[in-house]
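Report on one structure; see the data block that follows.
A single protein chain has been omitted from the complex, and every remaining protein chain is retained in its original position.
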Amino acid sequence: MTPLRSSTAPAGNNLTAAAPGHIASRAVGTALIWLPAACVLLPLLIVGWRSLGGAGTAWERVVQYRLWDYLGSTALLIFLVVMLAIAVGVTCAWLVSAYDFAGRRSLEWLLILPLGVPGFVAGAAYLDGFEQATPLFLWVREHVGLEAFLFSQRILPWFGTVLVLVVTLYPYVYLSCRASFAGRQADLIEAARMLGCSPVRAFFRIVLPLARPAIAAGAALVAMETANDYGVVTLFGINTLTPGVFRSWSEGSLVSAMRLALILLGLVMFVLVLERAQRGRRGYAGDTRERPLARRPVVGGKAALVWIVCGIPLLLGFVWPVFRFLRWGLAASNSADWSGYWGALFNSTWLSLLACAVVVATAFWLTAGRRAHRLPGGDSIQNMASLGYAIPSALLAVGIGALVSDLSRVGGLAWLALSASATGLVFAYWVRFMAVGIQPVAAGQAGVAHDLHAAARTLGHTASRALFRVDLRLLMPALTGAAMLCFVDVFKELTLTLVMRPFDFETLATLTFRLTSEGRIPEASVPALVLVAGGMIGVAALNRLMRSPR
Amino acid sequence: MNTLLEVRGVSKRFPRAERAALDKVSFDVEEGELLTLVGASGSGKTSLLRILAGLETADEGEVRLGSVLVTRGRAILRPPERRHMGFVFQNHALFPHLKVGENVAFGLGQGPSGRPPRRQRVSDLLDMVGLGELAGRYPHELSGGERQRIALVRALAPNPRLLLMDEPFSSLDQSLRLKLRDETRRLIKRQQATTILVTHDAEDALAVSDRIVVLREGVVQQVGTPAEIYRRPANRYIASSFGPCNFLSRADFADPTRLEACRSIEPPALSGEECWVRPEDLGLSSTDGPQSLTVGVVLQSLYHGESRMISLECPSPQGSSIELQVRLHGEERATRGDRFHVLPAGA
Partner (left out) sequence: MPAVIARGFGRVALALVSFLVFAGPAAADEVLNLYSHRHYGIDQEINALFTEQTGIEVKVVNADADQLIERLKSEGENSPADLLVTVDAGRLQIAKEQGLLQPLAADVLAAATPEGLRDPEGYWYPFTARARVIMVNKERVEPGAITSYENLAEERWRGKVAIRSSSSAYNQAWVASMVAANGVEATEEWAKAVVANFARPPQGGDRDQIRAVANGLADVCISNAYYLGTMINSTDAADREAASRVRVVFPNQENRGAFLNVSAAGLTRHAKNIDAARKYLEFLVSPEVQQMIAEGSYEYPISLDFEATPTFEAWGPFEYDTTSFPEIGDHLDDAIEIFDRAGWQ
């Protein structure tokens, strides 16, 4: 491989081009390599810069009356959701990895389904469910007392929010853990058993500690999704930082909104640093053979127990909300506003397609393209571009939104002003979801032999042609998977879309949310179900990308 | 000496396999001895070891530890964690998230008198293999040889009744292997640990074992001391597995009676016509003599450092020619094309 890289000149016409042209195109290439990462930093810079400006009494009021409430609620919510998601995710992953029982293979992918249900859809179902449970609370008021009743009403929104977020987000931990458990741990568990550990103790002393990085990675994702959530917390009336940012913005104090967004960023960064720090010096990869866990068969009562335990999150996160929406949809089919639905579907689809095309093209460019053209940068470029995922949606929204409205003040291009909002939205999607494209493609690239690309070069292709004819084909599975994931993420996205969309522009997500928050849940059933169906595409993609080796 | 382990009629067949992995394997292990299971890959030896450990089930057969039945057919009557056996895996299986000291201490459980005795034992064990100062490192920070030694020490730490070792030296390079092999045997003997070692390397088996069990395609070929295996192999397969061997037919020699002078192998199932002679039991002379077996032309001379392996082509009275391997020690040289007389060594 090395001789090919250094001594073989690409047999295209690059060498015959004048030297300045070659340098210029390399400069352009390098600039384009850094562009995505720079774009990710742009909203941060804007918000950081603008929030230094004067905010006046609005900010003081926010600090005095609202900030600690926001901060405390956000931190508490993240903590509760993460802890419970870990408990649920790890348990399900372990049951599915260590035991064999009837229907196990189905259960393995069924457990991912709740990921396809947007939080606010599940939230609407539960909100209605709580309303149905009102007689219970009335009973408490009658027979236990007013204070108990009031207490229950204060707890209920928290209970609902945590429940909804846990049952729709636990699949992140589940998938991460499942991959870890499916890895090379059989030898280690056997070694532990030979040293006197029962299987249960071996789980706690070996398997769980070794899965810690995976658990932490999944938990970090859950934490970020929770921090970014707007739909669920708004439905239940929990005041976290994300709705707080938008509230300050709509009250006219952009600077307050930006500062709150920065605080949210700080919180998210803190969580991510925690995740990194817990790794320490320990190793996590053994040099053992790829011998996966041998499953222990369970039958009868024990198998039923496994199904019950795993069935609970599946039921709560997927079956029940979908079932309720199906019933509503069937009941409300006559009062549906179909033209609105079609419009929203159209918008959701083309937005998602456009965003995912841009994201995947970027991912391909940053990974294979960079390597093919031998541009500098390495992994750090990919890492920086992936940072976009960690930036809170609220921050992206205020940052890019401010940029867009500033730009539209400049110059008299009215049409640009209106379409700039949509461009800003796709730009925000791009920044946020770049990581969703890069990670699978980079992982796919690691598996692709560079030799093949080099071979194409020696056969006379220019770097670009080799890129398209060889790397593109080889990376196609990873690219497809990334495209599907990205499509679905944008399809379901609410927070950014709600705030940054052009006027009169509804996506399925915003439409569903608006209808459910207006209490018109039955009318929301059709777009909600379409959203879930779209989510299933993402679930299928994830399952394919993360299929356990057995 | 007492019998520590009894293996009776253990058989196992993997699904969709053409033949059985293990076919009615039976042998005993005495207390304090180091027994080696030798066989090529696919001979079933690792499966057997794992069945003894309780990590896998057999289809039929019994395993008795002491006088306790621990495995009968598919039933694992006593799970691995209660068999009080040590197991050294082929790739060490050191816990990557624990330090070396913690790895070694893993099987020691909660000491009744608390920590200091445990720590002392750990450091004693580590000192025994010369790795005392590595207690605070993590496994991924060690070299291959160091990891192998830690794995051994970890398995020995709880004073197991039986130590099982699965190809412990196969991942090491030559010089390290030899060193570790000797060190391992010394350590085991010092701890007086009964050991079953699995390997595909005949040389390792001969070097360390008290007794050897030879397996081929799941069937026990022979059980015996290294000398017995080497000098009196039960069949051709065993003979050639443990070193080069000349398989001679009396009809290839003008005077077959002279063969009696070789320290030849006398397999019991031999038909009168065959005679097996190890290369080191033959010698070369430039002159003919009364004990000369035949004469031959050197085909090839391979230098092995402490010896030389010469291949000669010798005419046979039957008309064809045979090839003989002769191992020479000393400084005698032989080049291709030389003519030599072949005679029993020491003659």
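Letters A and B name the chains as they come in the text, with residue numbers starting at 1 for each one.
Just so it is clear, a contact is a pair of C-beta atoms (placed from the backbone, for glycine too) under 8 Å apart; a residue touches a chain by one contact, two chains touch by 3 or more.
None of these values were measured; they are calculated from a predicted model.
*Asks:* For the chain that's been dropped from view, list the shown partners it touches.
*Replies:* A
*Asks:* Kindly state which of the options A:Ser250, A:Gln278, A:Asn383 or A:Thr458 is in contact with the chain not pictured.
*Replies:* A:Ser250
*Asks:* Of the listed residues A:Ala87, A:Leu146 or A:Leu459, which contacts the missing chain in the full complex?
*Replies:* Per the contact definition at the top, the residue touching the missing chain is A:Leu146.
*Asks:* Looking at A:Ser25, A:Ser198 or A:Ser380, which residue reaches the missing chain?
*Replies:* Selected residue, touching the omitted chain: A:Ser25.
*Asks:* Of the residues listed, A:Leu45, A:Leu138 or A:Leu459, which one is in contact with the missing chain?
*Replies:* Here the residue in touch with the unshown chain is A:Leu138.
*Asks:* Spell out, residue by residue, where the missing chain touches subunit A.
*Replies:* 25-26, 28-29, 32, 61, 64-66, 69, 127, 131, 134, 137-138, 141, 146, 149-150, 153-154, 156-157, 235-237, 239, 247, 250-252, 332, 334-335, 350, 354, 357-358, 361, 365, 369, 373, 405, 408-409, 412-415, 417-419, 422-423, 426, 464, 468, 502-505, 517-519, 522
In this section, only the chains that are shown with their structure count from here on.
*Asks:* In the complex formed with subunit B, which residues of subunit A make contact?
*Replies:* 187-188, 190-199, 205-206, 209-210, 212, 281-289
*Asks:* Which residues of subunit B touch subunit A in the complex?
*Replies:* The touching residues are 53, 55, 79-82, 84-87, 89-97, 106-107, 109, 138-141, 154-155, 158, 164.
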